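The structure appears right after this line, and notes come after that.
Excluded from the complex is one protein chain; the other protein chains are retained at their positions.
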Amino acid sequence: MPYALRRTGQAALVVVATFVLAFLLLHALPGDAIVARYASPELGLTEAQLDQLRLVYGTDQPVWVQLWQSAAGFLSGDLGTSLQNGAEVESLLAAALPATVTLASLGFLVAVLLATGVAVAATFSSAEWLRRAFRSLPPLLVSVPVFWLGIVLLQVFSFQLGLIPVINANPVEALVLPVLTIAVPIAAPLAQVLIRSIDDTVAEPFIAVARARGAGPRWLLSKEVARNSLLPTLTIAGVLFGELIAGAVVTETVFARTGLGRLTVDAVATRDTPVLQAIVVISAVGFVAINLAVDLVAPAIDPRLRKAVHA
Amino acid sequence: MNRTPHPRLSALAGVAALALALSACSSSQASAPQSSDGGPVTGGTLTYLEHQAYSTLYPPSAGFYPNGALVNNLTVRLLHQVPETLELEPWVATALPEVNADATEYTFDIRTDITYSDGTPLTAENVVANIDLYGLGDQDRALIVSEAINNYERGEVVDDDTVRFHFSAPAPGFAQAVSTNNSGLLADASLELDSEGFGPGNASEVIGAGPFVVESEQIGTTIRLAAREDYAWAPPSAQNQGRPYVDAVDIVIAPEDSVRIGSLVSGQGHIARQVEPQHEAQVAAAGLEIVAEQTNGVNNGLSFRFDHPLLQDIRVRQALIAGIDRREIVDSIFSDGYPLATSSLSRTALGYAEQVGAYEFDQERARALLDEAGWEVGDDGIRVRDGERLHLVVNEALPQPRSRDVITLVAQQLREVGVELELFQGDQAAQTAAAADIEQIQIYHSMVGRADYDVIKSQYSIENRDTLRNADESGEPIDAELESLLREVASAPAAEQRTAAAAAVQAHLTEHAYVLPFFEEPQVYGLQPVVHGFGTESVGRPTFSGVWLEG
Partner (left out) sequence: MSATAAVLLPRRTERAAARRRPALTLVLAVAVLAIALAWAILPWLFTSQDPVAGEALHALQAPSGAHPFGTDATGRDLLARVIFGAGNSLSGAAIAVLVGLVVGTAIGVLAGSTGGLADEALMRVVDVLLAIPGLLLALSVIVLLGFGVTNAAIAVGVTSIAVFARLARSQVLKVRRSDYVEAAFGSGGSFLRVLWRHVLPNSLGAVLALAALQFGSAILQISTLGFLGYGAPPPTPEWGLLIAESRDYVATAWWLTTLPGLVVAAVVLSANRVASAVREATA
């Protein structure tokens, strides 16, 4: 079977398995959506009334039936409605997904730029102490809790200096601090990888040869080093995708943004299975697609991988 | 159900992978018009910072504050309760209702000049359809019965401007019930909506006759209300009898406390709800006004579930009360806006009766009572009887201010007299599920706000919240006397009888050491100095129609 076709088949399998596993996991959690929404003593409903609501929402059925109905719904494009507030899952996602995708992609982009900057400075700065300072920057940034970073950035730039509003901000203003907050913890490991990758490349014999022939740092940087560092960056992108959603929840909560992360946390607290299943599917498809793309694109970038892949 | 077209999932997933779509969230800076003579000025956009997103606009669910804040400004009610005096006055009804002797029939004469924001008139048929839905609910559409309406049988259109409601048993709380947000009147089209239709994303389909209409919403982040230019039916006591002064209200969700307060203080918003006590100093120091509106109901406090084996002995319950220093709690983690409770009901609640000397802090007495009850101090300082530890679990009251800190302090205090108090850990669903189970939660931390005698029944009756878990396996009351007193409160036709019954309930709770109230819980708002005329309805939900902004 051609490699690309096999990988695509595997990817589809992973999405289906994720869907089923997530459904069973959520079903096993204590308390259900009907309890979360209607059993609150505030509404004063009796157990019999709750059972009737379960009947209306179909949550009284056996787990396999519910799983089948949920899967059938997804296949026909109907994501159902939230058990918590009755909103259509589609409209919840239509609000949350673009916001998170924007945040995550810009965050990743800024992280790559930051990481590259730090890595270059850490390798090619003229002064030894500067190089060392830049080298210790990534581990320092890795050890800061994201929510703390977000709150401090807000306090300083929005509340104290009044530079960027967080309430009623225009789309650009609304993104500056959140993107920075989400970029820093991703930039840190990326920078570590890049620094190592550059170190490795610089130590390669062909670089020594090039140097001996009089090539300067700029030449090294632009050609070999850049090419050799691209692959690790790509590979790490796939792994970091899931983390972007996790990082997004903190950023979204702190900056009062809508998004997949906040939707996830709220839906878990209220056992809102239809919303969570939709998030799982999106996340699984996104994860699988990015990894598939990386796997298929990587050989094109690094010829050394071509042989391995086709072996 | 109204469906709007949406991109399909496949398209969304594609977007997830790569696209750099910009989220559409544009809005303008809050701006205010110039004021010349110091009187109310018209115009401007008010920015209101809210703690949580609303969950539904179905009026009987308006008890949840974010829901109530919207319903209160979108709808009119048959009657209006004046927040300062808690007296009822006409609104949609032209006068207070005629009530028969045993309070089983209410007749209202209604105005006929009111229109809903979709242009349809507010008619007698429409009013009856509203109250029928709230009084009976509709299981098929997952629309629940209103907690405020008891014993409802049916509504009747007497003539074009008269409606009558019939009850199977006395319902003296009904007049107040139709003044609450839970009875907000909706246009016929909105009464057709199901539970989904009232949910987020559909707010503009919920049509009322109030001073504001929903102009737009972004699920989970903002909702914009626009003033109704032709609004001319404010309740008689309202300062502003015409259209709202502001042109629009932007309700912005900022769940993180420090961010909401930081935004308010730095001038990015005009009003913030839920200013926690720990933030009051910061808000006041910046020259902002703090408005603490009392909620006029059952105080924030603990209910001891007396049927649990560990709490069956009244001496143990008395020891818990004597072992807790309420003064320390209120003084150290709350502010002046949180007065120490003097009964299970708030001082400003209808039917309040002071319980003198009922909650004295006296550790020696607590120890003596526990000794007497046979609980002896064990090796680790926690009391033991017949090999069983005196270990109790209390819930975390998620919506209440600083519940965690309160419980942390209470646990510290009780430890000193040998009682181990554990905070039940769980998210919303887990807390709700555990709250009903006496094996999991023996002490329940909660409060209720509603400005009617009925509120005490809502809290303790086995028909309602039953915070004491007074219902046994078969649903019969364990303390039948308490239950019958509570029903008396909710069914005695005359106000004097209801006052007497409410006082008897409070005395009963004290005598049996069932509850320990901490403080009278307010809704606390922070206001920028440019905001004038801000007020709330009778349990602290914001009313925007009287607000005006100074330049």
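To keep things simple, chains are lettered A and B as they appear, and every chain counts its residues starting from 1.
Just so we're on the same page, a contact is a pair of C-beta atoms (placed from the backbone, for glycine too) under 8 Å apart; a residue touches a chain by one contact, two chains touch by 3 or more.
Bear in mind that the values here come from a model prediction, so they are computed numbers and not experimental data.
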Quiz item: Looking at A:L53, A:L83, A:A256 or A:L276, which residue reaches the missing chain?
Solution: A:L276
Quiz prompt | Omitted-chain contact residue, chosen from B:Q278, B:Q400 or B:T499 | solution = B:Q278
Quiz item: Please identify, in ascending order, the residues of chain B that touch the omitted chain?
Solution: 256-258, 261-262, 276, 278-279, 281-282, 328-329, 331-333, 404-405, 407-409, 411-412, 415, 422-423, 425-427, 430
Self-check item: Contacts of chain A with the absent chain, listed as residue ranges
Solution: 10, 13-15, 17-18, 21-22, 25-26, 28-30, 139-140, 142-148, 151-152, 155, 159, 185-186, 188-189, 192-193, 196-197, 199-200, 202-203, 232, 235-236, 239-240, 242-243, 245-247, 249-250, 253, 260-261, 264-265, 268, 276, 279-280, 283-284, 287-288, 291
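Just so it is clear, only the chains that are shown with their structure count from here on.
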Quiz item: Inside the complex, what are the residues of chain A that reach chain B?
Solution: 29-33, 35-45, 49, 52-53, 56-57, 74, 77, 79, 81-82, 84-88, 90-99, 101-102, 105-106, 151, 154-155, 158-160, 162, 165-168, 170-171, 174, 253-258, 262-263, 268-271, 278, 281-282, 285-286, 289-290, 293
Quiz prompt | Residues of chain B that touch chain A when the two form their complex | solution = 3-4, 6-10, 12-13, 15-30, 47, 49, 55-56, 61, 63-64, 139-140, 142, 144, 147, 194-202, 218-221, 250, 252-256, 258-260, 262-263, 265-269, 427-430, 432-433, 435-436, 446, 448, 458, 463-467
